[in-house]
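For chain A:
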Amino acid sequence: MSVQILTANRLGDGAVVYRAKAGGWTERLGESLVLATPEDAAPVLAAAETPQASLEIVGPYLMPVDNSGGQIRPVETREFIRAQGPSVQFGNGHEVENTPLSLAG
Partner candidate 1 sequence: MYRYDEFDHTLVTERVHQFRDQVERRLSGELTEDQFKPLRLMNGLYLQLHAYMLRVAVPYGTLSSTQMRKLAYIARRYDKGYGHFTTRQNIQFNWPKLEETPDILAELAEVEMHAIQTSGNCIRNTTSDQFAGAAADEIEDPRVYCEIIRQWSTLHPEFTFLPRKFKIAVTGADHDRAAVRVHDIGLQMCRNEAGEVGFEVIVGGGLGRTPVIGQTIREFLPKQHLLSYLEAILRVYNQLGRRDNLYKARIKILVRSEGIENFKRLVEEEWSHIKDSALQLPEDEIARIETYFAPPRYECLDDTVREFEVKRFEDRDFASWVRTNVTAHKEPGYAVATISLKPTGKPPGDASAWQMDAIADLAESYSFSEIRVTHEQNLVLPNVKKADLYALWQSLRDVELATPNAGLLSDMIACPGLDYCNLANARSIPVAQRISERFSDLERQHDIGSLKIKISGCINACGHHHVGHIGLLGVDKKGEEFYQITLGGSADENTAIGKIVGPAFSYDDVVDAVEKIVDTYLNIRSEDEEFSDTFRRVGLTPFKETLYAAH
Partner candidate 2 sequence: MPLIKEGVLVEDLWQSIADEEALIDGPVVVSLERWQSERESLLARNTPLGVRLKSDQSPALIAEDLERLDLVALEFPKFNDGRAYSYARLLRDRYGFKGEVRAVGGVFRDQFLLMQRCGFDAFEVADKAAAEAWEKAISEISVTYQPGADARRPALALRRNRPAA
């Protein structure tokens, strides 16, 4: 059974963030707080849906991940792309900061 992590977008700049093991939010998937059961996940999600949390983030939701082998990996294509950026080169390949990443798996 897959476990879950909590993700959202940061309010100010829209960046994809994850609820961090160390508390707060992180842009690094690997630093996510892994929620083993629905019972673990529910209060973490609830805390992210408060008015206080909405000053920091937008649209929190739980996403399934695979953490076998000690590495956190998204299960859905959508979340791979969200985590890694577009799977295509953009801006016709000029003056861009990111290079495309191939989809794992």
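Here are some notes:
Assume contacts are C-beta pairs under 8 Å (C-beta built on N, C-alpha and C of every residue); 3 or more make two chains touch, one makes a residue touch a chain; residues count from 1.
With respect to how the candidates were assembled, all candidates are chains of the complex that A comes from, given by their letters.
It should be emphasised that the depicted structure is a prediction, and the values quoted were computed from it without experimental measurement.
Every option in 1 or 2 belongs to this complex, yet chain A touches just one of them, candidate 1.
On chain A, the positions that touch candidate 1 within their shared complex are 9, 11-16, 51, 54-55, 58-59, 75-78, 81-82, 85-98.
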